[in-house]
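Following this message is one structure expressed as structure tokens.
One protein chain omitted, others in place.
Labels run A, B, C, D and E following the written order; every chain starts at residue 1.
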Amino acid sequence: MTSPGLIEYKDASPEVRAVYDDIMATRKTDWINNFWKALAHDPATLKRTWEDIKQIMAPGALDPLTKEMIYVAVSVSNQCGYCIASHTAAARKKGMTDAMFHELMAVVGMANETNRLAAGYQVEIDEQFRS
Amino acid sequence: MTSPGLIEYKDASPEVRAVYDDIMATRKTDWINNFWKALAHDPATLKRTWEDIKQIMAPGALDPLTKEMIYVAVSVSNQCGYCIASHTAAARKKGMTDAMFHELMAVVGMANETNRLAAGYQVEIDEQFRS
Amino acid sequence: MTSPGLIEYKDASPEVRAVYDDIMATRKTDWINNFWKALAHDPATLKRTWEDIKQIMAPGALDPLTKEMIYVAVSVSNQCGYCIASHTAAARKKGMTDAMFHELMAVVGMANETNRLAAGYQVEIDEQFRS
Amino acid sequence: MTSPGLIEYKDASPEVRAVYDDIMATRKTDWINNFWKALAHDPATLKRTWEDIKQIMAPGALDPLTKEMIYVAVSVSNQCGYCIASHTAAARKKGMTDAMFHELMAVVGMANETNRLAAGYQVEIDEQFRS
Amino acid sequence: MTSPGLIEYKDASPEVRAVYDDIMATRKTDWINNFWKALAHDPATLKRTWEDIKQIMAPGALDPLTKEMIYVAVSVSNQCGYCIASHTAAARKKGMTDAMFHELMAVVGMANETNRLAAGYQVEIDEQFRS
Partner (left out) sequence: MTSPGLIEYKDASPEVRAVYDDIMATRKTDWINNFWKALAHDPATLKRTWEDIKQIMAPGALDPLTKEMIYVAVSVSNQCGYCIASHTAAARKKGMTDAMFHELMAVVGMANETNRLAAGYQVEIDEQFRS
């Protein structure tokens, strides 16, 4: 199998379990999604990635729901099926309504369209945006 | 020149001027940025694109600043230089602080990283995200 | 300098000159654009790439202008500045009118938009498209 | 479920049905593909997207088959599975032969290759493409 | 069916069989993976693509395993599911250990992150990298 498979909690090393425990405590859930169970094959990357996400997605100048929707926007632009499913679910859990999801998709679609119009028309950056 | 150049207000047809006028009135500015001046070579696309953006970026379930930051997130993921400059400026104008910009960038960077980890580890979508 | 620079005709090896000569003869021009002058640092890649392009872009079931516009469409989607400039110029030379360029851009923009709507809404492929 | 599911004709609001009816009439088919049934959760986006596509994909300076093949080219570059399946089917229906499909794929592949060679060799845009 | 299906060895033309034979001989395997069976619908592309890959992936200044890991890195960045599976398998066969795979993924993830930070912060290229 080219995919490394998943490491379940019961089979995990103490190092990996510590990360799993922190994920569940931080997210107030009792399960671990597959992304982390796959990364667990590389405990250094598992720990670094989780700690980065925990720091970055914490409430700050932007609220957690806004951050999660930005995560969805990037995942959709990149056509990452797993990430779209997992972060859309996370955004729903954090309060994204149907109306918010629809507007998020509309903006993401529009931005992808005008990104190409700007490139194709070879538009120069306005002085006003430089100074 | 492979780029079609820019159409200034004084040289624009009445049809194009009407769009320019609506852009300036809607945005409460007295100038038009290059993106629209380039699209003006194709009045049908100019009008359609502007009306779409006007509809999509209007206040709704998401506020205009959140929408603008989502626009920046997509533009950064797509490496569109013009769009990054113009939409970052627009987000600033709508109230994005330095702290908000920094967190926006951190989320966009992180999402681009984990999008590839999920793909490279060939992670299957969890049942919990399907049902 | 991280860029390898350009190899001019007068400085080129006989192997490279043979490719340059074939490019100019095939395209009925008297100059070589920078892409080939950069690739000339690696004569094997220069020759292979030119021969592939010569084969692929020749008239066939699709005419050369259609092929060139498809090339522009891909380059715009990928945000490749050099490729957008060079292939838009090539398409112009092969007969792309302003009206054709405008429609090409409109389709490319739209496709980039709906590609993300399909991904974001996690749309399943219809049975009709499978059988 | 993170995917919003599909809205069938019989369950659709009059507003959504009007779009479905126009899609079927314009395309001379008696069914609606999943993309539209998913977008139907957001009638404003459904209507705007359909009207944009109807305008953009109509015969003009470019014929409908050429436009559809450009749509396929973008969808393939973006790795959008749904869009590749649906627009390849649409292009087939509009007359794309096997030979045309093969040449389309060859151009798309080649363009994606040289887009990266141009970027990696950091090729500067020729003066001839600027003026 | 929008996908053209697969051409098995027993159903292949002599021209296609010659390529299949060369693939199996070069790779020292007794089977052909689906990528080639799909391309076989277009013998010219099958032959050109195989000969290009054979030339490019041969031992040279870079060893075959390094080349295969670079192939994986690109495929992961592009979210190409088929290519991730096939080239990860190929890299494993050429000697990629678990530890090497983990580091490969970590670098690919990190590069995708900083590519966006550099774009989003609109960082200018240092003089030192230009001269």
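By our rule, contacts are C-beta pairs under 8 Å (C-beta built on N, C-alpha and C of every residue); 3 or more make two chains touch, one makes a residue touch a chain.
Just so it is clear, the model here is predicted, and its values are computed rather than measured.
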Among D:F35, D:Y71 or D:Y121, contact with the omitted chain is made only by D:Y121
Which of these touches the unseen chain: D:V76, D:M100 or D:I125? D:V76
Go through chain E and note every residue touching the omitted chain. 2-4, 31, 33-35, 38-39, 41, 45, 49, 52-53, 56-57, 60-62, 66-67, 69-71, 73-75, 77-78, 80-83, 85-89, 97, 99-100, 102-104, 106-108, 110-115, 117-119, 121-126, 128-130
Touching the unshown chain, chain B contributes residues 79, 84-86, 88-89, 92, 98, 101-102, 105-106, 109
For chain C, which residues touch the unseen chain? 2-4, 41-42, 44-45, 49, 78-80
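Heads up, the rule we're going with is that only the chains that are shown with their structure count from here on.
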Which of C-E and C-D has more C-beta contact pairs: C-D
Taking each chain's centre as the mean of its CA atoms, chain A sits from chain C at a distance in Å of 34
Residue list for chain C, restricted to those that touch at least two other chains: 2-3, 52, 77, 79, 81, 84-86, 88-89, 102, 104-106, 108-110, 112-115, 117, 119, 121-122, 129-130
